[in-house]
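Omission of a single protein chain aside, the complex is shown with its protein chains in their original locations.
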Amino acid sequence: MIDNRLIYVMSLLLFLVGLYGVLTRKNILKMLVAVSIMETAANIFLIGLGYISNSSAPILSESLKQVNLLGSNISDPLPHSLVLTAIVIGVGTTALGIAIAVRLYSHYRTLNINKMGDKDEL
Amino acid sequence: MRETSFNTGKFFALIIVAVLGIFMISPFFDTGSGKKISPRLENLKDRVSLHYGLKNVNDASKNIEECQGDYYTCREGVKCNNVIYKETADAETGPANLVTSIVLDYRAFDTLGEITVLFISILGVALLMTGFPALPVKNESMIQSAGAKFLVPIIMLVGIYIFLHGHLTPGGGFPGGAVIATGFLLMFMTSGDYNFRSRRFKTVETAAGTIIVALAIAGLIFKDSFFANFLPNGRLGDLFSSFLIVIIYSLIGIKVGSELSVGLRNLYTGEKDD
Partner (left out) sequence: MLLLIMFIFLFILIFLSALFAVLAKDLLFCVISLGVMSLATSIVFFILNAPDVAITEASVGAALTTAIYVFGVRRTEREEK
């Protein structure tokens, strides 16, 4: 019973929250958190593209013997597989970003990107 | 001009966010020409995923090659083979979970690239964390260590179940590997008694990755394409079915689990410089 446009608006609002965070925050870890929020918004959007109301998950089982010829009793399995891989890549890139942030902190003794730069100025 | 005024930045950020929001909301009020997508999706008639669901991708691609037209006009004559749970034997792909059949059969090359990206990012973590001291554990309580002793075997078992059952129930190699990495995280966060050597994990991970690529090349030799399914598929829905996919998903689970636990350990204790 969920309208697909509702999912679209939801992911849009979440994406804009993440974008605002990336643009205004000065702390590197906060910027990484905001990028994670944007990534989640993109995942919700992709899943929402394939959602069919009153259908079931794309897994054949005792309750779903067969996919019918119009494909109206399963949701679209292709975005699911794309998002499945995107989430796992997301954790790898997040770990890489944290490692870079830790390196920068050990060099400059601050996480604020405005105060990074020449070490003599501090 | 290093310290800009904070309010100016916020103002411009709000303007950018508002403009982008207007652009993103504008498809609702669009009145242009072209193929319309109905606001509520009713079926998969115009999508490629329908053939993934019906497991007749080979017939569909042959049909489109024969009539040499675009997808929408040619898909009418595609032969439909009814795939029924627990009845059909030797279907085009084995798994009852359609997501698994896409991840490891129809789009397996994508998955190989994804494994490579994960490997490179964890390698970057290991390179960047070289030479950092370990984070000290302060006042480890008795509940923590006893709870870890109790929980870690169960977590490992759940992870192995998730990737061995990936072709029948929701799950697969990636969440299974993540659950196993959570178990190892709990192990090395509690005390030094459960420590492991990351060198052995790297060996396991390299071996798993090599075997995956070797199986893909074996598909090139026995059948005529990379990642082709050359082992028997069995009856749809049985535990012993779609053997190649079970093997590759288990290898992916082992690889992802060891990779993520090595990455977490590097962030926690720092990589030894040797």
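We just call them A and B in the order they show up, numbering each chain from 1.
Note that in this section contacts are C-beta pairs under 8 Å (C-beta built on N, C-alpha and C of every residue); 3 or more make two chains touch, one makes a residue touch a chain.
Fair warning: this is a prediction, and the values are worked out from it, not measured in the lab.
Where chain B meets the chain that is not shown, the touching residues are 97, 99-100, 132, 135, 162, 170-172, 174-175, 178-179, 181-182, 185, 260, 264, 267-268.
Taking the complete complex into account, residues 1-2, 6-7, 10, 13-14, 17-18, 20-21, 25-27, 29-30, 32-34, 36-37, 40, 43-44, 47-48, 51-52, 55-59, 74-75, 80, 83-84, 87-88, 90-91, 94-95, 98, 101-102, 105, 110-112 of chain A touch the chain not shown.
Here, only the chains that are shown with their structure count from here on.
Taking the mean of the C-alpha atoms as each chain's centre, chain A and chain B sit 14 Å apart. Residues 3-5, 9, 12, 15-16, 19-20, 23-24, 49-53, 57-62, 64-67, 69-72, 74, 76-78, 80-81, 84-85, 87-89, 91-93, 95-96, 98-100, 102-103, 106, 114-115, 117 of chain A touch chain B in their complex. Those residues of chain B that touch chain A in the complex are listed here as 2-4, 9-10, 12-14, 16-17, 20-21, 24-25, 28, 39-45, 47-50, 52-54, 80, 82-86, 96-99, 102-103, 107, 110-111, 114, 117-118, 121-122, 124-125, 128-129, 132, 169-170, 172, 174, 178, 236-237, 256, 260, 263-264, 266-267.
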